[in-house]
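Missing here: one protein chain of the complex. Every other protein chain is in place.
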Amino acid sequence: MHFLYRSHVMVCGGTGCTSSNSEKIRAELDTKLEEYGLQDEIKVFKTGCFGLCAEGPIMMVYPEGAMYTMVKVEDVDEIVREHLLYGRPVKRLLAGDKEHMDITKALDSVAFFNKQMRVALRNCGKINPECIDEYIAFDGYKALEKVLTQMKPQEVIDEVNKSGLRGRGGGGFPTGLKWSFAARQVGDQKYVCCNADEGDPGAFMDRSVLEGDPHSVIEAMTIAGYAIGSNQGYVYVRAEYPIAVKRLDIAIKQAREYGLLGKNILESGFDFDIEIRLGAGAFVCGEETALMTSIEGHRGEPRPRPPFPAVKGLWQKPTILNNVETYANIPVIFLKGADWFSSIGTEKSKGTKVFALGGKINNVGLVEVPMGTTLREIVYDIGGGIPKGKKFKAAQTGGPSGGCIPAEHLDTPIDYDSLIQLGSMMGSGGLIVMDEDTCMVDIAKFFLEFTVDESCGKCPPCRIGTKRMLEILTRITEGKGTEEDIEKLEVLAKNIKASALCGLGQTSPNPILSTLKYFKDEYIAHVRDKKCPAGVCKSMLHYEINPEKCKSCGICAKVCPASCIKGEKKVPYVIDTDKCLKCGACMQKCPFGAISKV
Amino acid sequence: MAMVNITIDGKQLQVPDSYTILEAAREAGVNIPTLCFLKEINEIGACRMCVVEVKGSRSLQAACVYPVAEGLTVNTNTPDVREARKVTLELILSNHDKKCLTCVRNKNCELQTLSEELNIKDIRFEGEEFKGIVDDLSPSIVRDSSKCILCRRCVSMCKNVQTVSVIDTMNRGFNTIVTTAFNKPLNEVPCSNCGQCIAVCPVGALREKDDTDKVWKALSNPDLHVVVQTAPAVRVAIGEEFGLPIGSRVTGKMVEALKKLGFAKVFDTDTAADLTIMEEGTELIHRIKEGGKLPLITSCSPGWIKFCEHNYPDMLDNLSSCKSPHEMFGAVLKSYYAKEQGIDPKNIYVVSIMPCTAKKYEANREELSNNGNADVDVVLTTRELARMIKEAGIEFNNLTDAEFDQPMGDASGAGVLFGATGGVMEAAIRTVAEILSGEKLDNIDIKEVRGTEGIKEAEVKAGDLILKAAVVHGLGNARKLIESIQKGEKEYHFVEIMGCPGGCVNGGGQPIQPSRIRSWVDLRKERAKAIYEEDRDSKIRRSHENPIIKKLYDEYFEKPGSHKSHELLHTHYTPKPPYI
Partner (left out) sequence: MTVSKLDQIRKENMSKLKIRKNQEGRKILIGMGECGMKAGAREVMQGFLKEFNANSIDDVSVILTNCENKCDLEPIVHVFDKDGTKTSYVNVTPEMAKEIVDEHIIKGGIIKKYAVLQNVG
């Protein structure tokens, strides 16, 4: 005899929504439910990321499936009273078709949701990540059950191979193949590692999985351990993800309490346990060998390969390292079958991919789509298009290791190989959209700044080479570049790509090579004409007052922080370009549109 | 060990499967350029100079760490490979303090050599240069990170070989610097001053403290009686500074050069080594007979002494109280010799030429003085002496051989053995075994203590006693042995510890050989060979048979271990905290 609630209110407890007070919203909900006497009928739950981060904090009311967005603590009283007590959903905060007759169908027409296919994120938004019973209820640990009681290790690897799953961290290496390399090594100790270092700027797919569904990773790692013959796993999480670390820690403890981690799991005779290892602020520790070196207690610097980690990895033992999202897919493959998984996606890229949409796009947030979805669908249908009606210029995938895809390739179906052919790469899933107001040289500089800061410093091509590339780009954006500089960039890019010790260095020239490939005209404009076509590089633009439009109202002079605008009644105002800080305040405030960026 | 078939530059060859591409290429007659590589000490594939094209690999691979495998196909000389190496070298040069003309490693610098061999005509990528720091507070070692190329050889040597671990990389990316904890100067961290970091540095980022100015000044001071003594290891190595082959014996030329430089007397530290054997041998016999602290551990390596004071203060009582040979000699010169020659000890200036940087620190120790007058006034390394010889315009290779000066110019072959690992032990055994047994040894070549094995053990019959001895070289091995002694796993009567791998012949002050030589020629073996030849060719080969030693005791010290000996020839040690 158990007590059933008539309504569950799920409130997103991801980092994004938490920093917008979702915890306070939860507390307020509890308070208000008591106030209105509803606490025996309705329960509030913390849950994972719904994906529509641009509109957070997000709340979902079941059984209606009504989604509330941009909820503030002050709104809670109204929601509880109007919706939960009186049955009158608060339309102004509802997502989707607010006027729909049937509230349970309000979200059906929302492309952001109906075009997605949530596999890795299947439980995010559905369960309380801090409750193992909920995970179990949603078919959690059922895959592990099947694997341990009905399958042999080789059969497990065969199934993963059949599914066609490829690494979701960026490399796209066939997961089953990686496991088979480690499985065939003979040794007394092997390791299963999870790469949760997620360092690409703008990427938070792995964070959301760990915050919203940590057990899926635990279950997957246990399955992997069984497959390769390992009984010890490590999750390497970046320290900048405190909520993820906490959720994972709770999940591991709960799994241990239930005997789903530890000795003789489900009476199978198989032992497996997992420990968390924290990163310490280095992007390079997302690189396979650097990650292992860091776990070993040394400076997180990459090591030369061969030998490959599957042969000699952590403490020189056979080790597999997979990304969080890769693991999140594993239980589903065993529950629904490799055939089901491989029916999704393209010929060489199976399954779905989680993307973190960022930049100049309306629906900033997390989306999961089948491989093969076109960039256009992601940007316009799911992403809601470019804000302020601006024109799409390019989308950057793969973070600092990737490249940009211009408008002419919007209809490219996204998969591992098609992106590489375009000069970019899938990367971990960060997808940054840029509009006509973005300077592509500046974008390349942005990514190089990141790379220079994060280079470990072990090899000269990356340590010094990326710095030199950044110096050249900086010169170019300051209007001091020459055509020879572009040649130097190309020489540096080619050789750094060939010689650098690890993936960070080898892919560091990609943003430059990619922007040079598709937007060379912008580079030429910067070095030859000393102009920034997008109007971004401050040194090369100046603000001008059109004397014909100027009405001498003096507002510009008043708002100018540098006091560099002079004029008087009936005489057009003039900007002293030497003193001008190019902040743009005058242009913003001019009521007559007389000031422009040139 | 299996063999594999590989192809290098179109040539097929068979090599052991434990080889790297670099080793295999050497057999094919191809010398792939390297910078950070130093065999068995630093094999990390960091500098990317040795990149080669490996069929099937997307990017270029580092030959120094890439293992061979059946069917491997490598091209070491394609246009792309050459371009990649040049760009990498230009990048390193763009971040280097290129003041070669005033650099101590001018003409003996691996970066210079590479720049010449790779035909660098232009540095296309100039930009910010990372400045770093200059630390010259240590009496032995000077660090200048503006010249550092971050090859990490010094880190590897200090951390993995010597296990002292006072330097490591700090910060990351362009701001990476090799430095001490909290950027403290070397004299405030438990640096043993062994100078092995200098010996492996390919450029001028690490060098010895230069004290030649002091010596030039003393030599031109008419009031001072400037005498010089030379360690055994110097005479088998200094020739390398003048282009002679490794392991050349140049004793006579060295003495003649010193005389030409203007030293009043040129003495041989080996003489004092014989004295040390008498004192230490007596100390050992005394401890064995009277139940004193065993094992007795040698104390002539100041790098080892400082290491012991920092890390194993509870072993200090095991150390021999004997001063090191050159310090003993200094004490003798400023007492017995001063009296005999009628010179005021205050006007005697003692210069020691040593293969050692730690001895610069040692000479400054307060305990090693008498009435405020330091036993040894200044220590010069082999390298500094070579510089003085060159500066004076002396044509070393054309010198005629000269003899050490009297009254203390004779040394036994046992004394010269001090330069090699196992040498002190062998010299001591020759004397102690004969004293204890009362009989002359048939064979005084005690081969068990010779060689480059890290830890060597020997058991020698000495009368009724079976003398259990151990010899270690390199501080990493010292650590291992000390800990096994502390744990009670091992028991010895007598232990010889030398701080530098291979002993003094491979000391931190010896001529620096670049990796392309060091990686394939064992300096320790070659120079030690010369030491053993010097011993073999000596007239007297036992310390106690040296007539000068007999005279010293008869006329001054009475007997080994006497009150006077203890006053002048013995010292004490103090535990030192790790960080100041």
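In this document, chain identifiers A and B correspond to the written order of the chains, with residue numbering beginning at 1 in each.
In this section, a residue touches a chain if its C-beta (ideal position, glycine included) is under 8 Å from a C-beta of that chain, and two chains touch if they have at least 3 such contacts.
Quick caveat, the model's predicted, so the values are computed rather than measured.
In the full complex, the chain left out of view touches A. One of A:T149, A:Q421, A:S539 or A:T577 touches the chain omitted from the figure, and that residue is A:T149.
Here the missing chain is touched by one residue of A:E35, A:D133 or A:E296, and it is A:D133.
One of A:F50, A:Y68, A:Y141 or A:F270 touches the chain omitted from the figure, and that residue is A:Y141.
Summarising the interface, chain A meets the missing chain with residues 1-8, 10, 41, 62-65, 84-88, 103-104, 126-127, 133-134, 136-142, 145, 149, 258-260, 265-267.
By definition in this document, only the chains that are shown with their structure count from here on.
Note on chain placement: the centre of chain A and the centre of chain B lie 54 Å apart, centres being C-alpha means. Only residues 282, 284, 299, 303-304, 306-307, 452-461, 463-465, 467-468, 471, 488, 491-492, 495-501, 506 of chain A touch chain B when the two sit together in their complex.
Those residues of chain B that touch chain A in the complex are listed here as 44-48, 51, 59-62, 65-67, 80, 83-84, 87-88, 91-92, 94-95, 124-125, 127-128, 149-150, 168-169, 171-176.
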